[in-house]
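Please read the structure below before turning to the comments.
Of the protein chains in this complex, one is absent; all others appear in place.
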Amino acid sequence: MASEYLLELEDIEAGYGRAALVLRGLTVKVPPATVVCLVGPNGAGKSTVLKVASGMLTPRSGTIRVAGQDVTGFNPQKMLGAGLSHVLQGHSVFKEMSVEENVMLGAYSLTDRAEIAERVDFVKDLFPMVAERWKALAGALSGGQQKQVEFARSLMVRPQVVLLDEPSMGLDPKATAIVFEQVVRMRDAGTAVLLVEQNARRALETADLGCVLDLGRVHISGPASELLADPQLAELYLGGRPATPTTT
Amino acid sequence: MPSDSEVRRGSVLITTLKIVGVLVLAAAVLSFPSVAGNAFILSVGVVIMSYAVLATSWNFVGGFTGYMSLGHAAYSGLGAYGTGLIVIHTDINPWVALGLSGLLVAVLAVPVGIASLRVRGASFVIVSIAMVLILLLVFQSWGEVTGGSNGLRVPRPFGPEVLRPEQHERFFYLHAALLATALLVWWLIDRSRFGIGLKAVREDEDKAQALGVPTFNYKLVAFVVSAFFTALGGGLYALWFGFLDPIFQFSILVGSYMVLMSLLGGIRSLFGPLLGAVIVGYALEFFKAEYGDTQFHLVALGLLLAIVVLFMPDGIIPALTQLARRFAPQASSIREMTAADLAERRRDADADADGSSEENNGTEHHVTEGARS
Amino acid sequence: GSLAMTGCISSGGNEGGSDDTITIGISLPLTGDFSEPGKGVERGYEAWAQYVNDNGGLLGKQVELKILDDQSNADRVASDYEKLINQDGVDLVFGPFSTRLVVPAAQVAQDYGFLFVEPAGAAPEVFEQGFDNLFYAAPAVADDHYDHLADYIEAMPADQRPKTAAYATMDDPFAQGTAYGLKDRLEEMGVRTVADEVYPPNTTDFSSIAAKVADTNADIMVGGTQYQDAVNLIIALQQLNYQPKMAAFSTAPTNPEFPEAIGAKTEGILSPTGYTPDADWPSNVEFVEFYTELHGNPPGEDEANAWTTGQVVAAAVEAAECADPSEECQQELIDWLHGNQVDTVVGPLSWDEAGRPQSAHMIQQYVDGKIRIVLPEEQAEAEIIPVKPAW
Amino acid sequence: MTAPDPTPVEVETPFEVGLATEGLSKAFGGVQAVDGASVQFHHGKVNALIGPNGSGKTTFFNCVTGMIRADAGTVSYRGRSITGKAPHRIARAGIGRSFQLCRVFPRMTVLENMLTAVRPGSLPRLLASAHHRDDVERARELLARVGIEHLERAEARDISYGQQKLLELAGVLMADPETIMLDEPAGGVNPALIERIAELVRSLNAEGRTFIVVEHNMELVMSLSDHVVVFDRGRPICEGPPSVVQNDPRVLEAYLGI
Partner (left out) sequence: MSLLIQSIVLGLLLGGLYALLAAGLTLYFGVMRVVMIAHSAFLILAAYLAWFFSTETGLDPLLSLLVTVPLFFLIGVGMQRLLISRLRPATMTMMSVLLTFAIALTIEGLLGYVFTGTQRRVRLSYGGGDFEVFGANIAVVKLIAFGLAAVSLLVLYLVLTRTRFGQALRATIQHPEAARLVGINTDRIAGYGFGIGLATAAVGGTALSLDSTIYPSLHWHWIGPLMAIIVVGGLGSIPGAAIAAMVLGLGQSLLQIPLGTTWAQTFFYLALFATLMVRPQGFFGGRLAQRF
């Protein structure tokens, strides 16, 4: 059955352990070739949405579909098989392994050597730092460099759906630009991107659709440009003065 | 959502319950010798008290700093041998000898601590095990002084007119007194700034350092205090039992009993190790009575430990408290606020602050004062 | 908790007090390091009790044994006797196994005024603790086990005597006591000590010790051993191809499994023993017969020592005509043993004030593949082989 | 607050030197993370330290605060040398810091996390109760200022990444150091809160506290700081008021990638 959405989260209720619910009946749908940006205050449940979507956290109720196929209850490995990849918030490089091994592990699920080699060249080209420190231990890199390696690792596969949890955190402006550029490229290649960003303005400028999350519910959703223009949202979630940059 | 006063009333209730609990506990301990049916049960009581002392002493390092020592038998053994040797070779009063031996062990714990607290986690565990094994070898081989594998007989501190059952009773109270002291000190540390610094070491040592906690000194102090109490526990036991054999004094099993007891009860709670000691001490007797002439008692002990680790890693007391919390008024529900709610609250708060700016200045003043001190 | 605890631990009940039985409390290492000999002692005790009961009991009462397991642990052994005496209300106690456990156990018995006859605390230290209630139910303390061998060597012509001796002993009061008793004697007669190795009880790799012994190429090799360490040591010596002229080991060679364990290369190996089933002491014949009927094989030394303990206590009980835990009765038993001699399966025994027995051990040797008494001559079953064949 | 210097000329305006380093170097294997950096930070001001990923900012922080030992060079604070001192001594000399890879005490509550930062001072105070009323009050106030007062009783491991960042910041402030070094305080923090944090920094600065902030959020850096130091390959390549630095070609090239 073909669906008009690549990723659908419907009526999700989820929480950690026995503690109270974090997501309370949340619905998010991502069509192909679209970037959906989740914004919201700290602790709103954005990362939790992504964890549920990638199977790291099993929802207490609700359904998850990838390209129309019901994947509720899948583990991350199966999710990957269903064409969904997830880049974690914070730092998730394999610290005691080299940059090379990290990047190659990104292609763990691939078998075609030629394809792997091609992807390696691609990410090396994209992030000069990665090429430069190819044999270095990933744990020895700076915080931003590790994020770059992580992003590079996630680019080794070309999934249908990509979940990005604050990919630009800790990156310098140059690298941030590259990341957003890649997001756009993925979209242009038909991928559905679910992006969580605290760099909200920048993210909404890039995204097609926006979703404001608060206390585990979708507060408002709509075209990203509309959200950007809403002064009330701006004050509560995007920081102070709407749409007028402070400097430059 | 429960109001603040409800929460406060709840905490008063809890405090009262705690005090009553402590009193009941004290009464139970004090009356045990008169309730115990015969000298044997009394002697089991002494053994359990001794376990409780050791476990509580262990918990000064294990509970506060998170450094799990499997080798605390080293300090109880040293305390025991120290006491015994002083009593045998000098005219010093046995009780003074006990204190002296505790101090000696504490002094010895300083270099040992300096060496072993340099490493964390697994390395520390291994070093602590090594400590016991090395002492075992030394005490076994250095026969001229320690009696070697013949063992060492420690003269009893009471005269022959004190019969064995009465001796048990006296030692029961002595152990109880030592336990009470250890508990008191633990409690004092637990609520102090020193204690919170130690707990910070347990959680993240580097971060604690960056916040200005002299982690190494703190750890060392906790370690030495722990060794001191452990040694006193060992020494007291030596005076009671009257015979020391290196194999049993310096045994990893004894050290791991301390860990098991503390973990079982809960290493973050004051009475955790005590509760654990009572349960494990009783279980050991029970297993022996049940499976005495097969090795099955080891299996039973192993299973007990495994169950604790797998299902109650925080111990019984925390598990119970958590259960109790589920019925008590919940204060944490104030977490449930949206950004809009919070903004509202802040606006109100800011308005309040403007209204009473004097009070506000007072706080600010305090901040500045802190910076200069 | 204290009440519940009382309830459970006392599940054994106070059944010892009844009038028509005599309850005897014993703690033995049925598990742990000493469990093998511990079980032997248990068999001996049980056989003895059965024998006594079959023959009209003690003072006309049936004997009942209450045996606890001390797990080879000194703390436990004390607590066991504490329990037997206080909770189970036994009338008499018998000793446990192994020197390490005897001292703490004897302390408890002493504190409650009980007679304490023990089958296995031979180390000299046991008798230096000032116990006046303790008696060792075997012919000799550890130091004296090799006395006959020492006498034999002393009697050899000077040019045939060994010149050098190597010792390897377990760090255990008993095992070490035997070897060092012989060492003292040999050194007195001028036999040079060229190696003296002490190893911890848990040693399993003997290659380095064997290397040092082999390197000295000593004429006589003396092992102060228990069972398995002797086997390991001998195999390690064989691996290094060391051939002493004389080799003596305590305890192990008397074990029936010994020949098989070292690959039957036993010829000429010497060992002291306090007991032989072939001894013709009157009670021994009965013992061996009874025991063999019960178990299908003749008793070993551990069983015999246990039986001896029973005999010694029984003799005192019959003489004092009492067997109850009261202080007077126990004191009477103790006093009687201090003043009298008892005929046992290991011969007549009497004790000094510290409880040391006053006889000597025999020396056995593997001759033609069988272990035989070779010393002293009056008890010898075979001619001694003066120079050990290669192993 | 000082207005940005209108003249783009690099004239050394007189300032009080706070934290300063001289030829500070640290290499990891073949990588020269900090390369003979000599920097002076303005005391009583908000200083920013910016630079591309891997330019050595965090390593510089670590060397200064004693978390790692520098290979060469000296560090001084207000004229006194603090080279090679233990981290807690440096902290007690009045320098507090936060970590880039957010570090909180996971199994302590948010409030306890805050109380850990209190300096006991004397032995009696060391043994006094940790939950001293003044301390608790101040902790609450700070938590409110970073917007997580409602989480006071939650265990730190149970709160979201951004909330942990905020907690860490509040913890550093709780220790109340004279000089506060922040490593990417705004990373992962909601923009609405960034505003609040900026206000907090400004007000503490007005009280006389010095800040040294590493940050990639240029808007924040430019609006907040009085003095900016730009790092590249382990050493400063340019420094000055924000308006000057912002237009420096070296910075544009190395950092902003324009």
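The first chain written gets the first letter, and so on, giving A, B, C and D; residue counts start at 1 in each chain.
Operating definition for what follows: contacts are C-beta pairs under 8 Å (C-beta built on N, C-alpha and C of every residue); 3 or more make two chains touch, one makes a residue touch a chain.
Here the structure is a predicted model, which means the values were calculated and not measured.
Asker: Pick out which of B:Ile134, B:Leu184 or B:Ala324 touches the chain that's been left out of the picture.
Answerer: For the chain that is not drawn, the touching residue is B:Ile134.
Asker: May I ask which residue of C:Gln228, C:Gln243, C:Ser350 or C:Gln379 touches the chain that does not appear here?
Answerer: Answer from the full complex: C:Gln228 touches the omitted chain.
Asker: Suppose we count only contacts with the excluded chain; which residues of subunit B make the list?
Answerer: Looking at subunit B, the ones touching the missing chain are residues 66, 68, 70, 115-116, 118-123, 125-127, 129-131, 133-134, 137-138, 140-141, 252, 256, 259-260, 263, 294-306, 308-310, 313.
Asker: Residue-wise, where is subunit A in contact with the chain that is not depicted?
Answerer: 54, 56, 75-77, 80-81, 85-88, 92-97, 101, 104-106, 108-109, 153
Asker: Touching the missing chain, which residues of subunit C?
Answerer: Here the touching residues of subunit C are 31-33, 35-36, 39, 171, 197-200, 202-205, 207-209, 211-212, 214-215, 227-229, 231-232, 235-236, 238-241, 260-263, 265.
As a working rule, only the chains that are shown with their structure count from here on.
Asker: With subunit B gone and every other chain left where it is, what groups do the chains form?
Answerer: Once subunit B is set aside, the chains that still touch form these groups: A, D | C.
Asker: Based on mean C-alpha positions, which chain is nearest the centroid of every protein C-alpha shown?
Answerer: Chain nearest the overall C-alpha centroid, as shown: B.
Asker: Let me have the rounded angstrom distance from the C-alpha centre of subunit C over to the C-alpha centre of subunit D, please.
Answerer: 76
Asker: Give, as an integer number of Å, the spacing between the C-alpha centres of subunit D and subunit B.
Answerer: Here the centre of subunit D sits 38 Å away from the centre of subunit B.
Asker: Which residues of subunit A are in contact with two or more other chains?
Answerer: Touching at least two other chains: 40-41, 44, 235-237.
Asker: Can you tell me which positions in subunit D touch subunit A when the two form their complex?
Answerer: Contacts found on subunit D: 28-29, 31, 51-59, 100-102, 147-148, 151, 158-163, 165-166, 184, 187-195, 216-219, 222-223, 246, 255-257.
Asker: Using the touch definition up top, name the residues of subunit B that touch subunit D in the complex.
Answerer: Within the complex, subunit B contacts subunit D at residues 188-189, 191-197, 199-200, 202-204, 206-216, 331-332, 334-335, 337, 339, 342, 346, 349, 363-364, 366-368, 370-371, 373.
Asker: Touching residues of subunit A toward subunit D in the complex: what are they?
Answerer: Those residues of subunit A that touch subunit D are 16, 19, 40-44, 47, 89-91, 129, 136, 140-145, 147-148, 166, 169-177, 198-201, 235-240, 245-248.
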